[in-house]
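One structure, as C-alpha cells, below. Some questions next.
One protein chain omitted, others in place.
This part shows subunit A:
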C-alpha cells in the first residue's frame, strides 16, 4: 500500500507497469478488505489480473483496485502523535459509562 517504500510508489507510465492495491469484498455484508497488490498498465487490466490472482477460489463478490500512488498513509512511526487525539477520548466508548442498576436495553 502506500505502505510500501517510496521507490515502488513512484513507478510511472513510461517505466514498469504501475502498482495497484487490491481490495476484495468476500461476501455481501462485509467490507472490502486489502488482499495484496499487483502491477498492471491500466485499471481494466488491474481488475482482470486481480480476479485471476486473488479470487481463483470464489474468495470475493466484488473487487476494487486502487493505484498505490493514490493512497496517502499515516506511517506507524507517527503512530503516537497521529492517533493520540483518540486515546484521551475514552468517553467515545460505551464502556466509559456506568449504567445504573435496573436500567435495561441500554
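List of remarks:
Here is the rule we go by: contacts are C-beta pairs under 8 Å (C-beta built on N, C-alpha and C of every residue); 3 or more make two chains touch, one makes a residue touch a chain; residues count from 1.
By definition in this document, contacts and distances are computed from a predicted model.
Missing chain, UniProt protein name, picked from "Acyl-CoA dehydrogenase family protein", "ATP-binding cassette domain-containing protein", "ABC-2 type transporter transmembrane domain-containing protein" or "Ring-1,2-phenylacetyl-CoA epoxidase subunit PaaA": "Ring-1,2-phenylacetyl-CoA epoxidase subunit PaaA". Touch with the hidden chain on the side of subunit A covers residues 1, 3-8, 11, 13, 15-17, 19, 36-42, 45, 52-53, 56-57, 73, 75-77, 79-80, 83.
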